[in-house]
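A protein chain is absent from this complex, but the other protein chains hold their places.
Per-chain numbering from 1; labels A and B assigned in written order.
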Amino acid sequence: MNRPTPGSTPPSADRRGVLLALGIASAALLAGAPLSFYEEQLPGTLSPLYASSMADHRAQELVFDRLFFHSAIDNRMMSRLVEKGELADGGKSYRVTLKPGLKWHSGTAVTSKDVCFTVSAMLDPGTTSPIAEGYRGVLAGCDATTPQVATIRFTKVFHNPQERLMFSLLPAEKFAGKTAIVPDDDFSQHPIGSGPFKGNKGRRGVTFEAYANAHHAPTIPQMSLQEVQDPLVQVKTLQSNGVQGIIAVPPPYRPDVSASDDLQLKSYDLRSWWFIGVNTKKGALVERKVRQALDLVLDRSDLRQFTVGVKPGEQNSPCEFISGPFVQSSPFYNRQVPVKEKSDRAAATKLLNEAGLTQIGGRWHYKGTPVTLNIGMMASLDVEAPDLLTQVGNQLSAAGFDRQESKVSADDWARKVVTGKASEFDLLIGKWSFGLVEEVNDLFQTRSGTTTGARNVFNYSNSGADQLMVEYNQSRTDTAAYDAYHKLHRALAEDLPYLFLWKLDTKSAWRTEVRGNVIAPFNYWTEVDGWKFQ
Amino acid sequence: MLALGAFALLAVAAFAAPAHLVEPEPSRSFAGPLDAWPFGADRAGRPLLEYAQQGARVVLGPALVAGCVVAASSVAGGLLRCVGDPRVDAAVQGVGEVLGALPRMVVILVTALLIPSTSRGLLPLAVAWAVLASPGAMDEAAAVAERLGGARFVEALRAHGFSWTRIFLFHVVALNLRPVVVRQAAEVVTQVTFLELGLSYLAVQDAQASFTHPDSLKSWADLLYMGYPSIVLDDIPTEHALWTGLAMVALVTAIAKFATSAARAR
Partner (left out) sequence: MTAWWIRPGVRLIAAIILPLVVPAIITLLIWALPGDPAEIICPPETCGGTAELAARWNLDAGAWNFFRAWMGDAAAGEFGRSWRVEQGLPVRDLLDESIPTTLMLVLAALVPLVLGAVGSATGLIPPRADGGFHTVGLVPAVVFALLGAAYVELEYGAQSFLPGANRLRLVLGALVLGLADGAFAAAVSGVRGLFAAERDQRYVGIALLRGERPLANMLPNVAPALAGQLRARVLHLLSGTVVVEVVLRINGLGDLLWAGTLLQDFGVVLAAATAFALVSAVLLVIQALVEIAVAMWVRRAPTVRDGAAASPVVAA
């Protein structure tokens, strides 16, 4: 059945839209200074195929359009590029009709050839991108039947095909038809997109120039992204109007921002939750009861108080405990599984004794040797939750475990932890961030090549959990998907490959001169066209 | 005596350093020295004395080892010049020039990254730094030996009937090379201290595991990083952290200075 794509507009309105956009853009260009903001870190690349940090994803959202995206306002699936989308071939392909008048930042038209080029680039084995690798299990190919119509083929039938097409569109002309896109291409520094801004990456920041288009009408003529390491300096510079925004304000500095009348704290929904990964293949942690005991040893309330700064019983806390691999506001979250806020040492001791551990001189021993827990933590988390590593270590030590603590750099996290090679650790403190679709199969499914369990940090393997994740993959309705993940939540809360900690709200700070600043979950800038800066 | 006293103070502090900081006490957050004797407290209310102690443990041993390495190289450089073999001189000099031209921070960083993050410490970095600094020290000691007369000086003393051991150890090293050897060693001790501070901060900035110590320990860099905003910004009550950190660095510099002065005294 032919259906207009949600969010599309009729053709005559597009011409008016172009004129309006050009008019607004011209007026805006005559207006003031750039909108400057501090990011957590400088983007490493502006090429969407090689995004590896949240800063990369956010910067690329300003420069590129994704074929489909979730509206930040009502969560509907939308597209600024596609006028009409329909399933074909019994659900094994999806035909998109592009809107007319879309242009790349170079001025040339966006056509179906670009859609198919993007798909081909992701399928090309010479494109050495983990993001592209993820699409290789989903996409099979693409045919450009007319300049406005492309048919994208899937590897199988998906119940949510538009969710599989949320990739950024790339310009075929920039690569002269070569579909093998490498990370050190000039495109990473000087990309050409179809998004609301042209991006130019420098050594100390990225500048964005507004580009009016048929489907974009940004009112802010220029933006600039910079990085400053010290959050205190960031906040002070914001207060003195040296910059207009900070993407992520660490919790200890939020009271300063809240106290200022010129600033506002805005929620940035990252769907991120914190965890302590447990190496279920090492030493005493092989025993489920030991993992459950560790879960009871942790006093999450104290951890939260001493690191994030949230006092027990505080209202509207930015830090919400979780009992499974989803945030509480997610439809996948199983509310029947309770959260453990406080520790229960007596219950923990009972479990450890049942697991065969003995306490000698106040220290736990397993099979005659003292249990020493090697705890690692993603180093960047220290900014949001200072001293978390030390506090977790202190609690485990107080419970009778020896411990060793170390931080893990981003490169080591990507190279060793995510790939399941960090077996020297017993526990790993980390954070996962999701878009609106929280698919956790990659985290818990038994690892197999690059197809399943790609982010299974300790190569956890549980046939029951695997079955539930297969059930999720095969579900054809949202209800079936929710059901599968509810069961997975319970199963993981019992088996504990992770000790689930909390969801910590990310907050941005913006000066009140910045208006209409709707912040989209995950990608942040999806609704930047509506932002105004006076 | 002053050098020994200052060293003893730091050594005791290092020896008594706790393996882990105490539990937080939020009610004492950023307490001053009068409320949390002797150095005040951090954001979590933990005493800065423990930071100072742990920092001493991180720095003292490796810095001394580095000083000894440079001292030994320096002595070797002076003695080799006294041997008077131009081929040996040329070889030592050639190796020294190449070592001296290596970008030091790359060598240090690579050394740090080669150590597993669970076993990191300052000692390998201090030794690497000392090895890279050795050519300069050897050069200077060799220049002093050459001004003595080099091989002719040694021959003259042999003619007086002194043994080789006495000539080299007493007349060359103890009497003449001593000031430059001790000064070079003392400089490297302070350089390693400053190196640790720099690397500690850079690890925090680049979201890395610490390059110079286990992540469960604090270093003097944490004191300085906590304290420096109090200078540029109002209403940041962390001056006591800054002064504590600077005092620790001053102690190390004092040790170096007093040791150098003592070595020059005759």
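By definition in this document, a contact is a pair of C-beta atoms (placed from the backbone, for glycine too) under 8 Å apart; a residue touches a chain by one contact, two chains touch by 3 or more.
Treat the numbers as computed from the prediction; the structure is a model and nothing was measured.
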* Asked: With respect to the chain omitted from the figure, which of A:S79, A:S129, A:S168 or A:S343 is a touching residue?
  -> A:S129
* Asked: Which listed residue, A:K156, A:K281 or A:R415, touches the chain dropped from view?
  -> A:R415
* **Sole contact to the chain not displayed, among B:P33, B:G61, B:P124 or B:G149** => B:G149
* Hidden partner interface residues of chain B, rising order -> 84, 86, 89-90, 93-94, 97-98, 100-107, 109-110, 113-114, 136, 139-140, 143-144, 147-150, 179, 183, 187, 190-191, 194, 197-198, 201-202, 205-206, 208, 221, 224-225, 228-229, 231-233, 242, 245-246, 249-250, 253, 257
* **For chain A, the residues touching the chain missing from this view** => 34, 36, 44-45, 47, 50, 52, 125-130, 133, 136, 182-190, 201-205, 224, 226, 228, 230, 233, 236-237, 240-244, 411, 414-416, 418-421, 447, 450, 454-455
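Here, only the chains that are shown with their structure count from here on.
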* Structure fact -> Between chain A and chain B, the Cα-mean centres are separated in Å by 44
* Sort out for me which residues of chain A touch chain B in the complex. => 229-230, 232-233, 236, 252, 305-306, 374, 376, 379-380, 382-383, 386-387, 389-391, 393-394, 397, 404-410, 412, 424
* Complex contact set, residues of chain B against chain A -> 20-21, 23-24, 26, 43-44, 116-118, 120, 204-210, 214-216, 229, 233, 236
